[in-house]
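For this view, one protein chain was removed and the others were kept in their places.
Letters A and B name the chains as they come in the text, with residue numbers starting at 1 for each one.
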Amino acid sequence: MTDTPKGATGNGTDSQWPLWEVFVQPAQAAPYEHCGSVHAADAEGAMQNARDVYARRGEAIGIWVVPSSAIVASKPEDAGSFFDPADDKIYRHPQFYKIPRGLKGF
Amino acid sequence: MSDAPQPRASMTPSEQKAEDPQRIAEFEARIARGESIEPKDWMPDRYRTQLIRMMSQHAHSEIVGMLPEGNWITRAPSLRRKMILLAKVQDEAGHGLYIYCGTETLGVDRSELVDQLLTGKAKYSSIFNYPTLSWADMGVIGWFVDGAAIVNQTVLAKASYGPYARAMIRICKEENFHKKQGYEIIATLANGTPEQKAMAQDAINRWWWPSLMMLGPSDKDSPNTAELIKWRVKRKTNDELRQRFVDITVPQAQAVGLTLPDPDLKYNEETQHWEHGAIDWDEFWQVVKGNGPCNRERIAARREAHENGRWVRDAAEAHAAKKAARNQPAAA
Partner (left out) sequence: MAEERATSTDTLLEYCLRLGDDRLILGHRLSEWCGHGPILEEDIALANIALDFLGQASHALEVAAAAEGAGRSADDLAFFREGVQFRNLLIVELPRGDFAFTIARQFLFDAFSVHLMDALQKSAEPRIAELAAKAVKEDRYHVRHSAEWMVKLGDGTDESHTRLQNAVNDLWRFTGEMFLADPVDDAAAAAGIAPAASTLKEKWDAVVNDVFARANITRPADEVFMRGGRTGKHTEHLGHLLAEMQIVARSHPGAEW
C-alpha cells in the first residue's frame, strides 16, 4: 500500500493534503461501507482523521482508509455493457424455480 | 450510506465542451425521473457551476459559522454546557468538511475553495456576520439558526446531486441535537432569574430578523432559484422555506413565554400560516456586500487560522514525503 498518494495536493502553493476515502464497518459482521473522505498527509494521519471525523458518535467498529487516487471506478458510459446484461438472467435468482406445493423447509 | 468514491483529478469530462441539446434533454429527463446524478455522469457546465457555487457557499457557512459560537466556548456557564457547545461547534467543522468533500467530487480542490473564501470571492451565510453578545445567543443560534438550517437541509437531502444529498442526510442526522440544545438553553433561561429571562428576550430580539433573512432573498429577487429548482439542486424556494421556519418557530416561542420582535406577526386562519412583517432587505444586502457588523472580523479570523496553519500543513506533507523516500527500496 502506498503511504503517500500522488496528486490532489492543491493547485497553488498551499496544500490541504491529499484526499483519502473512508470506509467504516458500522457493526459486527457488517460489511464496510463508504462514508466520506478526509484530507491527510499520510496513512496514519488519514486513519486518525477518519476516526475523529467519522466515528464521533460510535458509528464504527472498524475503519479502512484508501488514497482516493487508488480507487478504480467504473465509468457511466460502461453502465450499459457492464450491468444491463445481468438484467435478464432470471435463472440466477431463486424465485425463478418452482418447487412442489406443500413442501416445507426446502 | 454508500457513496461511490471517484478519482478527482480527471473529473471534468473533455467531451463537455459542446453542450449538445440532446444531452441536456437527456440530463433533464433523468432529473425529472428523480434519478440521482453522480460525479462521473455527464452534466451541463451550468449545473456543475451552480452546484460548486451553492455547495461551497454552504461549506464556507459551516466553517465561518464556527466563529460566533466558538466565541463563547471558553465562557460557557457549566461543564455540561461547555461540552455541548464544543461538540456542537466541532460538528459544524465536520459538516463543512463533508460538504467540501462533496464539492471536490465536482473536480475542484479544497485548497481552491478555501482560497475563494479567504479572498472574498465566495460568499457564506449572512447570519454569521452578526456578533454574539451574551450567553443567550448560544441558545438562540441553536434554536433559530440551526432551526432554519434544518428546514433548508431537510429539503436539500433530496437534491439531485448524489454526494450533496448524502452529505445532507448525514448532516441532518447530526444536527438534530443542535437545535434541541439551543432551545433547551432558551427554555432554561426563560424559566430562570429575571436577568436570565431578559437575556434570552434580548437575544431573540437581535437574532429574529437576521434569521429570517438567512433563508435567502425573497423569490422575486432570487435570480438563481428557477434554474436550481428545475435541476432539483434546490427543492423549495426561499420564501417557502422561510414560511415553514416561521410556522415552526412561533409556537415554540409561545411555549417558553418569550416574544418575537414583530408587531405585524399574525396567524392567518385561512392559509393556516403565520404571516410576518416586512423584512429589511436593505440590511440583508448590506451584510451580503460585506458591511455587516462582523464581516471583516470573520474573514480575518479565518485568514489568521489559515496562515498560522500553513507551516503545520507543510510540515506534515514534508514528513510524509521524507518517510515515503526512506521506505523506498534503494535504487537499483
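In the analysis below, a contact is a pair of C-beta atoms (placed from the backbone, for glycine too) under 8 Å apart; a residue touches a chain by one contact, two chains touch by 3 or more.
Predicted, not measured: the structure shown is a model, and the values here were computed from it.
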Sole touch to the unshown chain from B:R46, B:R296 or B:K322: residue B:K322
Which of B:Y100, B:Y164, B:W231 or B:F245 sits in contact with the chain that's absent?
-> B:Y100
Which of these, B:S36, B:T188, B:N205 or B:Q252, touches the one chain of the complex that we don't see?
-> B:T188
Positions on chain A where the hidden chain makes contact | 16-17, 38-41, 44-45, 48-49, 51-53, 56
Mind pulling the chain B residues that touch the left-out chain?
-> 63, 66-67, 70, 73-83, 86-87, 89-90, 93-94, 96-97, 100, 135, 185, 188, 191-193, 195-196, 301, 304-305, 308-319, 322-323
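Everything below uses one rule, namely that only the chains that are shown with their structure count from here on.
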Expressed in whole Å, how far the mean CA point of chain A lies from that of chain B is 27
Where on chain B does chain A make contact in their complex?
-> 1-9, 38, 40-42, 90-91, 94, 97-98, 101, 104, 109-112, 114-115, 167, 170, 174, 306, 310, 313-314, 316-317, 319-321, 323-324, 327
Can you check the complex and tell me which residues of chain A touch chain B?
-> 2-4, 7-12, 14-17, 19, 21, 33-39, 41-42, 45, 53, 56-57, 66, 68-69, 71, 73, 75-76
